[in-house]
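Every protein chain except one is present and positioned as in the full complex.
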Amino acid sequence: MIPITVVPTTAAELPTTPSRTDFLSSSTPRWCPGCGCFAVLKSLTATYARLGVPRERLVTISGIGCTSRLPYYTATYGFHTLHGRAPTVALGVKLANPELSVWVISGDGDALAIGANHTLHLLRRNPNIKMLLLNNQIYGLTKGQASPTSPRGMVTRSTPYGVADTPINPVNLALAAGATFVARVADTNGAMMEEVFAAAHAHRGVALVEVLLNCVTFHDGAYAMITDKETRDDYALVMRPGEPLLYGRQQRKVLVADRGRLVALPLADGEAIPEQALRHDPQATDSSLAQQLAFMAPPDLPCAMGIFRQVQAPVYGLDPKADD
Amino acid sequence: MIPITVVPTTAAELPTTPSRTDFLSSSTPRWCPGCGCFAVLKSLTATYARLGVPRERLVTISGIGCTSRLPYYTATYGFHTLHGRAPTVALGVKLANPELSVWVISGDGDALAIGANHTLHLLRRNPNIKMLLLNNQIYGLTKGQASPTSPRGMVTRSTPYGVADTPINPVNLALAAGATFVARVADTNGAMMEEVFAAAHAHRGVALVEVLLNCVTFHDGAYAMITDKETRDDYALVMRPGEPLLYGRQQRKVLVADRGRLVALPLADGEAIPEQALRHDPQATDSSLAQQLAFMAPPDLPCAMGIFRQVQAPVYGLDPKADD
Amino acid sequence: MNQGHAAFDLPDPDLIQVQTLDEITVKFAGDSGDGIQLAGQKFALLASAAGETVRTLPDYPAEIRSPAGSLGGVSGFQVRTGGGGIHTPGDRIDLLVAMNPAALRSNLPELKANGIIILDESAFTTANLDKAGFSGNPLEDGTLRDYRVFPVPIGKLTRGALKGLALSNKQTSRSRNFFALGLICWLFPRPRAGVDEWIAQRFAATPELAEANHHAFHAGWNYGETAEYFVSPLRVAVDPRQRSAGVYRFVSGNAALAKGLVQSARRAGLSLFLGGYPITPATEVMQELSRYRDPDVRMFQAEDEIAAIGSAIGAAFAGALGATSTSGPGLSLMGEFLNLAVIAELPLVVINVQRAGPSTGIPTKSEQADLLQALHGRHGESPLPVLAAATPADCFDTVVEASRIALRYMTPVVVLSDLSLASSAEVWREPALDELPEFTVHRAVAGADFQPYRRDPQTLARPWAVPGNPGMEHVIGGLEKAGASGAVCYEAENHATMVQLRHDKVAGVAADYPATTVHGDTDARLLLLGWGSSFGAIREATDRLRQRGRPVACLHLRHLNPLPRDLGETLRRHRTVLVIENNSGQLWQLLRAEYLLDLQRLNKVQGTAFRITEITEAAESLLETLT
Partner (left out) sequence: MNQGHAAFDLPDPDLIQVQTLDEITVKFAGDSGDGIQLAGQKFALLASAAGETVRTLPDYPAEIRSPAGSLGGVSGFQVRTGGGGIHTPGDRIDLLVAMNPAALRSNLPELKANGIIILDESAFTTANLDKAGFSGNPLEDGTLRDYRVFPVPIGKLTRGALKGLALSNKQTSRSRNFFALGLICWLFPRPRAGVDEWIAQRFAATPELAEANHHAFHAGWNYGETAEYFVSPLRVAVDPRQRSAGVYRFVSGNAALAKGLVQSARRAGLSLFLGGYPITPATEVMQELSRYRDPDVRMFQAEDEIAAIGSAIGAAFAGALGATSTSGPGLSLMGEFLNLAVIAELPLVVINVQRAGPSTGIPTKSEQADLLQALHGRHGESPLPVLAAATPADCFDTVVEASRIALRYMTPVVVLSDLSLASSAEVWREPALDELPEFTVHRAVAGADFQPYRRDPQTLARPWAVPGNPGMEHVIGGLEKAGASGAVCYEAENHATMVQLRHDKVAGVAADYPATTVHGDTDARLLLLGWGSSFGAIREATDRLRQRGRPVACLHLRHLNPLPRDLGETLRRHRTVLVIENNSGQLWQLLRAEYLLDLQRLNKVQGTAFRITEITEAAESLLETLT
């Protein structure tokens, strides 16, 4: 009594090596020109094309927001649900048919204001679902109000005297929830998006990928420090498994731990990487170092990019009643 | 146009040194005999008596659950709201009248299942509100279903084949949310509850206190390892500001950091506390060490008790429009 | 004696002799630790096995635990048994078994005048009398003068019977319920051997308890036989209707709801997915489902009701029969998602086990006041079918019907049950799978003309194009959709068309209903009209009135939206229609708006079901005004 028959795609339907455009629908995306969403759509469809998953087994599920319009532009099955509720629908889809590859697309307001509870519970349960959190630090669709990731003091249409809240750090929160795969990428780096999306897919369990997304209309330049050519070396650190945590021009700064706290150690010209340099280990069961990396922010420390955590844990929804 | 006139209590109404019973209502508590709630009620009313806040300026606000019945048994103003929603009502009360001392009483289901979003946002905003999270790892009122803190594998009325979720660690989550005061106490230690509740009150900003609560009826002995006389030395560590993180019989184990991760170092008889021993610093701005301590759990590491974090940050709701 | 009427009329104690009763309502009551539920259930099962018709109603203490012996801690189990015509757990108690003063005090108002009380004298200590709030001793001060009281020192006798066993006082006291059960089993002769076996099985894991209960049971039985009180046992009439072959179960409403979901999905060849969140009195529905080991029966406990229904909608999108179960406060949280299911046109069964509202209200009391919410609790024009269950067993049939409609019309359906059905139980023959109605499932077929909102011309249902099937990739959502393509469409006329289509589709559900049939004369002067759990009381009231020669018929609605097409006609055939509801007149209001008829109403909003007599009295006085 399997509810549906999954018929493998035949060559007639999709080329054996499908291209990204095979995963684009015929609708023309309606984001503001220059919006970071275009880049995400591009990288996501490029990833879809590379996964080897037949198109009909991909399900793209979103909430409400500019970013949540994305499913309409893919040629997969899709569900544009309610504000903040995509994770709940996604979980139902995945539990009803574990064969499907389920992708949640969400915004910072969607996933962290009205929907933070569902995000949290999705992450702690560890179903094999991938969630992209497109964080532009603003409510785009409703034309520019503060979101839970808007930095303190930011003036928006709903905070004429500045935001008075402490912003949420999505990566840190995901780690606190016990998420087994957590990453951060920027909309400006298509190659890295594709790489990380593919890694998220390969991961058996839940994956949260924060995408730093530029909203040209209501919060342009939010991530300029981290993404601009001139500054990004100093303010962004790309984490690579097993490697020391290096950044800065010519990678001449390295992170070390001082009694459990992170410190940036400048390296002199030609100086070798010291013994105590921290090496990135996304597979560490204990996610506390990852949580520390997540909290890092310019100007004192760089913003960490890449995969913070990737560990194996029991996957939710896979025959929970079988093992007893 | 201040909405209400706060009239100081006169001696006729309350003795100058009020006692705990002055803060108890005339209703007889209706918890199961032996329920941890009795001890919390006792410590909370004892704390109320010591604060010097007139009774009418105390407001005790709860959600729904066994634990959320607590306001009925206090002689303060109280509001028994909806399941999961106490933080929202509390914030409205506090913003409307900052002179009130507002206490939220919540359960693990209340605060972390249906209400986790409100808990999260309350904590990140940092209003001067105190929240007690009475964590019995079970839904008591509805007679024994799994809660978000139920340990993996636990058999409950809704999980006859065992819980399949990763439990939430309330302290870690609160820290990820940026809470400025976070503590953990056990219902068995009245003195420590009173001490920590009073410290929470003294803190200017939000405070979350997790109370490890025993539900005799549906999950008896959940914290036996941590609270029983015979085992607690080995499995509980009481954090004291500025002091090394010691535990074990005769306090002969100490925590050290190894490349950002916590390790327990056994001390030989008479061995001095080594230089690299971690000292507890609840006032550290960076909460990453606190997050590591929060995650510690028996049997490998002890459960940390006491105040994890206590830092000063802008308090929400205090004339946000004044400073511009 | 009048069969439909209050049936119990025991002669004076010293005149007791063998006597067959048409029916009797027995209530076991004691402290929540006294094993009352177990004793009551066993008594009911034995009666049912003897061929009697049985309805039961447990009566749990209020949700917060109260001290032993207090009024708040009283637990009860009511059993009504008799020879047919039994549709409720009984208006009032004929025989009360009270294990302590609190149990006596809280049930006294429900005991019939001249009713029998068997009480545990040993528990009538000063302390217990105090806790129950008695100022004197009711056994002595005349409080019980209108009843026939049989004090039995159950505690002392049980202790005596178990003296040989190595048990603590507390353990001994735990067997008192078996003493009481033994006594009652002697009174209404039930085969002892069956009970012996059952005790052995049930307490197999704790042989010392098995032994204690065995001894206590027989001590109770023997006490009945030897004590001079009871001259002879009573006999209850057997239901004359022949039972057809099949599996019989004693089901509560909540168990029947769960079972109905499972069997509906199986019948449709689908997997079942229920997203739930605990809430009194609906929790058992999800708990029942959690016990299945069948991978095609999945219960997901969500973080809240919003996630519960959201996951069910996701599962429905993915091809399962989606369901959720909750009570009023939960339904109040689900409005936005229910609306999504309406516009996305997905098959979903939403069960609301109603309790007394508004707000948290009285979680342990029953009410039928969520009907208008089920119809209108969402923004915009958002029609959906609403059904209500009439009895515990009917919960099964109603859920099956709801699932049928959900799948045939691709729509969410709300099923209303309530607390008084949730835990009330009756004997029910579980139909085999192929006895269930056939289910139409609108599987979409890939092809050049596939469109996700192209409707079946007859049902107006859209096709169900389930992810995993190639060639039908499409995106649905909450924005208004264009006719057949389902693409997002903001166009004015299209919106009007879609609003109309959604309305017509739901209105069309009524095409499947059987003709409306009243119980009684089709043109009786007075029609008693009800829905939901008031069925039993209305039905029995009608029978009693008809036996008195009154021109009364009754009609019970399962389908509350859309209403049966012939309902207006039926209503107009009766001079007066009395709409009977456990709310302030919600169906009454709907029917007035629909048919412009000046209907009468009888409402009760006290957290408890109607008594049969409340209905007969109202009907009698209404009939008087008519002549």
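As written, the chains take the letters A, B and C, and residue 1 is the first residue of each chain.
Keep this in mind: a contact is a pair of C-beta atoms (placed from the backbone, for glycine too) under 8 Å apart; a residue touches a chain by one contact, two chains touch by 3 or more.
Values in this document were obtained by computation on a predicted structure and should not be read as measured data.
Q: Tell me which of C:Glu121, C:Asp196, C:Glu336 or C:Asp521 is the one touching the absent chain.
A: C:Glu336
Q: Per the definition of touch given earlier, which of C:Ala369, C:Leu436 or C:Leu529 contacts the omitted chain?
A: Only one listed residue reaches the unshown chain, and that is C:Ala369.
Q: Among A:Arg55, A:Arg69 or A:Arg232, single out the residue that touches the unshown chain.
A: Of all options in A:Arg55, A:Arg69 or A:Arg232, contact with the hidden chain holds for A:Arg69.
Q: Have a look at C:Gly224, C:Gly357, C:Gly468 or C:Gly532 and name the one touching the chain we're not showing.
A: Only one of C:Gly224, C:Gly357, C:Gly468 or C:Gly532 touches the chain omitted from view, namely C:Gly357.
Q: Given the contact definition stated above, which residue among A:Leu141, A:Ala224, A:Ala264 or A:Ala313 touches the chain not shown here?
A: Of all options in A:Leu141, A:Ala224, A:Ala264 or A:Ala313, contact with the hidden chain holds for A:Leu141.
Q: For chain A, which residues reach the chain that was dropped from this view?
A: Interface with the chain not displayed, on the chain A side: 30-33, 35, 64, 66, 69, 80, 82-84, 113-114, 116, 139, 141-143, 145-146, 148, 157-161, 217.
Q: Mind listing the chain B residues that contact the chain we can't see here?
A: So the residues of chain B touching the unseen chain are 1-7, 9-10, 13, 25, 27, 54-57, 59-61, 64, 71-72, 74-82, 85, 87-97, 99-100, 117-118, 120-121, 319, 321.
Q: Kindly note down the residues of chain C that lie in touch with the hidden chain.
A: Touching the chain left out of view, chain C contributes residues 62, 327-329, 331-333, 335-336, 339-340, 342-344, 352, 354, 356-362, 364-365, 367, 369-370, 372-373, 375-382, 477-480, 490, 492-493, 495-496, 499-500, 502-503, 583-584, 589-590, 592-593, 596-598, 604-608.
The rule is short, and it goes like this: only the chains that are shown with their structure count from here on.
Q: Highest contact-pair count belongs to which two chains?
A: By contact count, the leading interface is A-C.
Q: Taking each chain's centre as the mean of its Cα atoms, which chain lies farthest from chain A?
A: Farthest from chain A by mean C-alpha position: C.
Q: Return the distance between the CA-based centres of chain A and chain C, expressed in whole Å.
A: Chain centres of chain A and chain C, defined by C-alpha means, are spaced 47 Å apart.
Q: Give, as an integer number of Å, the spacing between the C-alpha centres of chain C and chain B.
A: Chain centres of chain B and chain C, defined by C-alpha means, are spaced 40 Å apart.
Q: CA centre of chain A versus CA centre of chain B: separation in Å?
A: Computed value for the inter-centroid distance: 32 Å.
Q: If a residue has to touch 2 or more other chains to count, which residues of chain B qualify?
A: 113-114, 116, 148, 161 - these are the residues of chain B that touch more than one other chain.
Q: On chain C, where are the residues touching two or more other chains?
A: 303-304
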